[in-house]
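Handing you this structure, nothing more for now.
One protein chain omitted, others in place.
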Amino acid sequence: MKLSILGAGRVGTAIAFAAVLRGTPSELVLVGRDRRKAEGEAMDLEHAAAFVRPMVVRAASIEETAGSDVIVMSAAIPLEGPKRDSVTEANAAVVRDLATRLGELSPSGVIIVVSNPVDALTLVALRASGLPAAQVLGTGTLLDTGRLRAHLSEASGVHSNDIRAYVLGEHGDSQFAALGVASYGGVRFDANDPVVRRSIDRARSGGYDVAGRKGSTWYGIAAATAMIIHAIDEDTREVLPVSTYLDNYQGVSGVCLGVPCVIGRGGVRRVLPIELDDTERRQLHASAEIVREQSRRAGV
Amino acid sequence: MKLSILGAGRVGTAIAFAAVLRGTPSELVLVGRDRRKAEGEAMDLEHAAAFVRPMVVRAASIEETAGSDVIVMSAAIPLEGPKRDSVTEANAAVVRDLATRLGELSPSGVIIVVSNPVDALTLVALRASGLPAAQVLGTGTLLDTGRLRAHLSEASGVHSNDIRAYVLGEHGDSQFAALGVASYGGVRFDANDPVVRRSIDRARSGGYDVAGRKGSTWYGIAAATAMIIHAIDEDTREVLPVSTYLDNYQGVSGVCLGVPCVIGRGGVRRVLPIELDDTERRQLHASAEIVREQSRRAGV
Amino acid sequence: MKLSILGAGRVGTAIAFAAVLRGTPSELVLVGRDRRKAEGEAMDLEHAAAFVRPMVVRAASIEETAGSDVIVMSAAIPLEGPKRDSVTEANAAVVRDLATRLGELSPSGVIIVVSNPVDALTLVALRASGLPAAQVLGTGTLLDTGRLRAHLSEASGVHSNDIRAYVLGEHGDSQFAALGVASYGGVRFDANDPVVRRSIDRARSGGYDVAGRKGSTWYGIAAATAMIIHAIDEDTREVLPVSTYLDNYQGVSGVCLGVPCVIGRGGVRRVLPIELDDTERRQLHASAEIVREQSRRAGV
Partner (left out) sequence: MKLSILGAGRVGTAIAFAAVLRGTPSELVLVGRDRRKAEGEAMDLEHAAAFVRPMVVRAASIEETAGSDVIVMSAAIPLEGPKRDSVTEANAAVVRDLATRLGELSPSGVIIVVSNPVDALTLVALRASGLPAAQVLGTGTLLDTGRLRAHLSEASGVHSNDIRAYVLGEHGDSQFAALGVASYGGVRFDANDPVVRRSIDRARSGGYDVAGRKGSTWYGIAAATAMIIHAIDEDTREVLPVSTYLDNYQGVSGVCLGVPCVIGRGGVRRVLPIELDDTERRQLHASAEIVREQSRRAGV
């Protein structure tokens, strides 16, 4: 399995490290602006792979990503300050250029957009690559969902995998937890429970909380992205809330948003019609409007 | 981690094999009526362990199970015919004798009852061992739940881990699927959907379907039991529908039944109050009465 | 990954179970003489798979193995008595018929022969299938090697993976341990050490020791075979002593024997020229003659 990662900064290399430790790729191509630094990262990762399985790891130009099974797009202008969309236009330009080439180089590959604002940039990558919607997805609200599950897991003493609650919508301030259909071991969550409320708030602010302390975040997003890569590679059909193009999904069309998707070979195999109550549906539409505006700024 | 398995027949050795392949135990003790055959099984399993990790595997008397972390009780009079409770009294005698010794030999161990009728025999083992309720559990409806999830997974194209539906009650004909709170990826199941109905029926009849074709079943139950052993060993806090002693659980007391439990170090860490609708609650109570009658026949 | 297993007896289904627990196949086809029993086995295995990953498991005719990535040939006349070659002719006929069909049905698949006498039958399968030598291999001395490593691991207190000693030659009485180049953690084995001698003897007699106690063996060989399947599927390039066709290997030609092979995509990627001392070389040639005679009886 050939995995290519565009962006050899902290996020991109942490994703590469997580994928290496899982033993997912047999070939790993790292594309960075600073070729010499990317070579250093590739060597460091190759040394890590020595403890896992045979793997070809190298720094290369985007041309050498040709024929990739999965391409992670983590290249971005570094974020300054707390707002994920402050560099929308700049990142959109980066993503557009790269995605255009990727569509030609890996016509049957799956592109995973990690760069922020992830929902708008997923649409940029979809348009620029010319690939089918199933093959272009963003990490969306998967990390937010992981954070929510971690907090509820801690509160309930139950494995996070059994906490069946999704954060949906924008990977940003307008995200929301779909609690109407959420449960753990057959027990529903009470949206008025202060522990639940606080867990949702902590999930929403998680990125800021980390960034405010260490500058930015990379380990959480790396684990989330490695999970998507693995699901595609092994065709696991897991349900993951990733950013996907919506076409009349609960009345929303024309944007990419985080909703529950079945991930497997080929990317998004199905978009699941999660049951939302009226409040949640309003939140989905509100989130869609915010992302629509971001997408406009991103030129799509 | 010391794992002891009482019963070196097909079920017991298949459980041992599954645990060996997961690398769970560092010490595995196999106790069988036919010591020489049990030695052959232990040698065969030791050869399998060579491909996994260092492990001491041996056939021994029950005395040598002392200090076990987990003890699996799969010893039983072989089932003849289709009814799980046809040999209740005979198996109860076997389990009572063994459990009495186990309580003395491994006072901090967890007993997993696999022998059928599993719910009644779990209560027998609980009473005879004198151990706390958390430390004595039965495989209950975990296998039935696995079967239901496999069928719904096949029908929906979604990973079985994302099919959040529990089969509860008796591991037998009176079992039922708690669909009121079930979902996959945020989508509820329609109890009137023919596919759903058929999946529930197939889960209920699964044991008979297999036994009718190959004589009895062992691989499915082995995978299920290995999962419980792993959850205890690694303290994973997974929610598994195992048979546990109920004390005013939705109005049911004094029997062991399959309900969602948090499994971790020490066995059952919590019994979760799954939300049931009126029909399901009646089914739980009906199942409890059937198991209560079995338990009576089993002498508890 | 499509895995087909010919033979739904204890060995074949134990191999299937081990592969299922590793999550290797996405499609598993079980071919047995007794179709109804094979269906029962497939259902039991499907229930086990529910705890692992989405997997299609079914009993089918040999025609439905078409397009397999790996085919395990464990179909055989049950062994009676202690000699592995007592049913050579009968098993050769079974393997010849099946392999002829397999060569047509899965031209790019890898056939793993498990039936005994495995070395002679591997040559039968190679000739009958018409596939390249790399694509037809036997489990050879992998299980014997595992047994030797387990015994030396127990004696030395070192992980069996670090015990670098191969049993080579016939999977039978003429097998031998290549100790000249063997070591663990940089320490050589002393061929005159009574512990080493006894470990080699126990590896040679392991099959008889198990069979004498439980009738025949299946768990050890199942773990070994699952390891080969995994190495092919994941292209791990592991060195495993499997039975492969020799063409002027240390002077031996025209037979299949257990020697160290690099296993990966496509089967045997390389046969490694292990360094043998004079005694070991004589043992290899003696083993070759015995297998040559078996092969003659097998009609190849």
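Order of writing sets the labels: A, B and C. Residues in every chain begin at 1.
In this text, contacts are C-beta pairs under 8 Å (C-beta built on N, C-alpha and C of every residue); 3 or more make two chains touch, one makes a residue touch a chain.
Only a predicted model underlies this, so the values are computations on that prediction, with no experimental measurement involved.
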Legend entry - Missing chain: touched chains present in the view: A, B, C
Legend entry - Selected from C:Ile77, C:Val158, C:Ala191 or C:Ala286 as touching the chain missing from the view: C:Val158
Inset, instruction - Quick one: say which of A:Gly7, A:Pro25, A:Gly146 or A:Gly172 touches the chain that got left out. - result: A:Gly146
Inset, instruction - Kindly state which of the options A:Met1, A:Ala18, A:Leu102 or A:Val118 is in contact with the chain not pictured. - result: A:Ala18
Legend entry - Selected residue (touches chain absent from view) among A:Ser160, A:Gln175 or A:Gln283: A:Ser160
Inset, instruction - Could you list which residues of chain A touch the chain missing from the display? - result: 13-14, 17-18, 20-22, 36-37, 39-41, 43-54, 56, 143, 146-147, 149-150, 153-154, 157-160, 206, 209-215, 217-220, 222-224, 226-227
Inset, instruction - Would you write out the residues of chain C that touch the absent chain, in ascending order? - result: 153, 157-159, 161-162, 164, 166, 178, 181, 183-188, 236-239, 260, 262, 269-270, 272-275
Legend entry - Residues from chain B at the interface with the omitted partner, ascending: 23, 26, 53-54, 234-237
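By our rule, only the chains that are shown with their structure count from here on.
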Legend entry - Separation of chain A from chain C, taking each centre as the mean of its C-alpha atoms, in whole Å: 43
Inset, instruction - Provide the list of chain A residues touching at least two other chains, using ranges where the numbers run on. - result: 236-237
